[in-house]
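The structure appears below as structure tokens.
Every protein chain except one is present and positioned as in the full complex.
As written, the chain order gives the labels A and B, with residue 1 at the start of each chain.
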Amino acid sequence: MKRELVCIICPRGCRLSVEGEGENLIVTGNACPKGKQYAIDECTHPVRTVTSIVRVANRVDTMVSVKTAAPIPKEKIFEVMEKIRAAKVDAPVASGTVILSDIYGTEVVATKNID
Amino acid sequence: MEKHDIVVVGGGPAGLAAAIAAYDKGVTDVVVLDREPAVGGILRQCIHNGFGLHKLGRELTGPEYADAYRLEVEKRGIKVYCETTVTGVNADRVVTAQNKEGILKIEAGAVVLAMGCRERSRGALNISGTRPAGVYSAGTAQKLINCEGYMVGKKVVILGSGDIGLIMARRMTFEGAKVEAVCELMPYSGGLTRNIVQCLEDFGIPLYLSTTVAEIHGKERLEGVTIAQVDANRRVIEETKRYIPCDTLLLSCGLIPENELTRGAGIPIDPITSGAVVDENRETATPGIFACGNVLQVHDLVDYVSDEAEIAGIGAANFVKNGATTGKTVETKPGNGVRYVLPQRVHTESGKDVSLFLRVTEPFGRVRFTVKSGDVVLATAQRLKAAPGEMEKITVKSEKLAAAMEPITVSLEVL
Partner (left out) sequence: MYDVLIVGAGVIGGMLARQLSKYDLKICLLEKENDVAMGASKANSGIVHGGYDPEPGTLKAKLNAEGVEKLYKVADEIHAPYRKNGSFVCAFGTPEEEATVRELYERGLENGIPGLEILTGDEARALEPALSPAASLVLNVTNAGIVCPYEMTVAAIGNAMDNGADLKVNFAVESIKKDGELFTVTAKSGESVTGKYVVNCAGGYADRVAAMVGDDFFKIIPRAGEYMLLDKNEGSRVSHTIFQVPSKDGKGILVSPTVDGNLLTGPTAVMVEGPSSTETTPAGLDAVARLAAKSVPSVNFRQVITSFSGVRASEKSGDFIICPANGVKNMVHVAAIDSPGLTCCVSIADYTIELLREAGLALAPRADWCATRENPHAFREMSDEEKDAFIKENPAYGKIVCRCETVSEGEIRQAIRQNPPARDIDGVKRRTRSGMGRCQGGFCMPYVMRLIAEERGVAMETVTKNGGASTPIIGKL
């Protein structure tokens, strides 16, 4: 099976081809080793960092931005979004504070300071 | 009148990086003026990740990138006046600003302009039809959603495949909206590939190239848009018109440097970049006034904004310490396949290497750039591909530069 991908590791956007099955994947078109790893990951277990917002309950119309501290499986994006949407925090919040833990092996952390 | 060595207008990524660089060059009396309640500029609403890989070596979200610079500013004790809007700058480097305490006049040894840019509005795009609620520039919707927690619509069409448009397609999808289409007037997207993959392809959102929004419908709230393909002259092809019901239209059709203060100071503007004409120190034609970041030229990556701001910050510090840069200058000019070159003017005998930044006119495959002064080749560079959405940088060595007697032209040939 052959898959065509565009590498997203850097803005260069190499066009990658992946051939083979299971463990034996051959990547071409990559300009660097990161591209090869990306192609293999994308074909075997694609992951994404989810970024969103969480309401700050004790401030008027204030949201704190959050992210998954590490990428999560791509197919779990909407499940994670459900959990993020249900979450609330109270200010003050410091960037890096854990908002949700145990999210597919990682956590959701704040990315902004709310005084 | 208040006096400071350097006044930085704007506390976004450009202004903060310029202030830090000037301070580190030994000019510690720096003040940053920002109209918002907190510094960081537009990054504060850009909650997505992808910032900082080039500059800081780690992948950050917008607020984190801004915070990294804010911390550096605080560490140095650089003064920041928030909720302070600059209303005028004059050629004598007197900066007039306004805040809740009154009108502020500051006499500056040097000024760094870092006001950023704004989005092209519906009016500037001349989209015909009605004028209902629900038509947003993408950044306005981004602010309402990401900073204030208000949802702007459920069924969305996005015009323009610039990065903000792509990011907002994903953002709206995450918050439960259905993005019906992203339309792009040009035959190619202006956005980064990673954004096309992660914001559209991941969610099956269609991208229609050579397509525009021809009409807007709905009296009170938006009810739908007519989209249509365009021909090579970007004119609507009537028979391709198609109605898409939607309650929200987001516009992401380009950014325009906000140079009202620059014009007010009488500083010449480059009609192509819509930013000031500058030299390699990012000094404008008015001595002691520098410009950097998106007010100078619209960048694709904030990392490069920071790079450019450091050049301007150092330039401003040198101006305060040593006065204006003297010596011979030559102009730079875009040649074949190149839309613009920045800086537009270069001192040839400064003894320093100079990087030229440029954008190409259309997407190309393998190309070679040649930097020439008359018949003298100053530098060449090859690229596997080149696109208008990605800024190119070519460095000219100081010894080569010293030989430049005539205007410097950058052109490309397709390999």
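Here, contacts are C-beta pairs under 8 Å (C-beta built on N, C-alpha and C of every residue); 3 or more make two chains touch, one makes a residue touch a chain.
Source: prediction; values computed, not measured.
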Hidden partner chain, touching residue among B:98, B:240, B:325 or B:361: B:98
Which residue of B:11, B:50 or B:139 touches the chain not shown here: B:139
Option from B:3, B:75, B:178 or B:221 whose C-beta touches the chain left out: B:221
Sole residue of B:131, B:242 or B:368 that reaches the chain not shown, by the stated touch rule: B:131
Positions on chain B where the hidden chain makes contact: 35, 83, 85, 87, 96, 98-103, 105, 118-119, 121-124, 126, 128-134, 136-137, 139-140, 143-145, 148-154, 175, 214-216, 219-221, 236, 247, 256, 258, 260, 263
Residues belonging to chain A that touch the chain removed from view: 53, 55, 61, 63, 85
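Note that in this section only the chains that are shown with their structure count from here on.
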Whole-Å gap separating chain A and chain B, where each centre is the average of the chain's CA atoms: 26
Complex contact set, residues of chain A against chain B: 5-13, 31, 48-53, 55, 61-63, 65-67, 74, 77, 81, 85, 95, 111-113
Touch list for chain B against partner chain A, complex: 44, 47-49, 53, 59-64, 67, 145-150, 174-175, 192-194, 196-198, 202, 300-301, 384, 390
